[in-house]
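Each remark here refers to the structure printed beneath this line.
Let's turn to chain A:
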Amino acid sequence: MAIRVVPLAPVDSQFFGGRSELVVEAGNLFAVIRALEAIAPGFLKYAQTRAWFSVNGAIEGDWTATIPPDSEVIILPAIAGG
Partner candidate 1 sequence: MSKIAVTATINGDEQEFLCEPGESLLDALRMRLNLTGSKEGCGSGDCGACTVMMDGRMVCSCLVLAPEAEGKRIETIEGVAEGSVLHPIQRKFLEMGGLQCGFCTPGFIVAAKALLERDPDPSETEIRYWLAGNLCRCTGYDKIIRAVQEAAAEMRQERVVS
Partner candidate 2 sequence: MTEHNPLSQFRVVGTRPVRPDGIDKVTGKAIYGPDHVAPGMIHGAILRSPHPHARIRSIDTSKALALPGVKAAVTGQDLPHLPGKSVSLGEGEADLANLSCNCLARDKALYEGHAVAAVAATSASIAREALKLITVDYEVLPHVIDLEDAARDDAPILHPDLRTQGAEEPSDKPTNIAFTFALKQGDAAKALDGAAAVASGRFAMPPVHQGYIEPHACVASWNADGQGQVWCSSQGPFMVRAVTAGVLDIPVSDVRVTPLEIGGGFGGKTTIYLEPVAMLLSRKAGRPVRLAMSREDVFRASGPAPGLVVDIRIGADAEGNLVGIEADMLYDAGAFPGGGTMLGPLVLSNMYRYPAVDIRTRDAVSNKPSVAAYRAPAAPQITFAIESCIDDIAAQLGMDPIAFRLKNALRPGDTSAMGMECGEIGFVECLDSANAQDHLKAPLGDNEGRGIAAGYWINIGGASSASVSLAEDGSVAVVTGNPDIGGSRASMAIMASERLGVPYEKVRPIIGDTATIGYSVVTGGSRTTFAVGRAVVQACDTIIADMKKRAANVWQVAEDDVEWRNGAVHCTAKGNDNAPMTITEMAENANTTGGPIAAEVSINPHDSLPAYGVHICDVAVDPETGHVSIKRYTVVQDVGRAIHPDYVEGQMQGGAVQGIGWALNEAYIYNSKGCLDNPGFLDYRMPVASDLPMIDTVIVEKPNPAHPYGVKGVGEVPIVPPLAAIGNAVKAATGKRIRELPMSPDRVFAAINGGK
């Protein structure tokens, strides 16, 4: 299932040579991140601690949850509060 991945800065330049969009085959975030790790080694570690993943507009914290085909995944830097 093709998933459109949109890495926001700084992830785009840090890992994906400035590409604003990638397409990977995946059924959940684990598979998305595995695919991205294959493209950009080191991304997995970043993803574990520093990224949030928005699936079709909503933050998804469970990487095992099924992602529907043709979904859009945005990679955001993790945000904390006060």
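The rule we apply is simple: a contact is a pair of C-beta atoms (placed from the backbone, for glycine too) under 8 Å apart; a residue touches a chain by one contact, two chains touch by 3 or more; residues count from 1.
Behind the choice of candidates: all candidates are chains of the complex that A comes from, given by their letters.
Note that this is a predicted model, so its numbers are computed, not measured.
Here chain A touches, in this complex, candidate 2 (chosen among 1 or 2).
For chain A in complex with candidate 2, the touching residues are 6, 8-10, 13-14, 18, 48-50, 52, 54, 56-62, 72, 74, 76-82.
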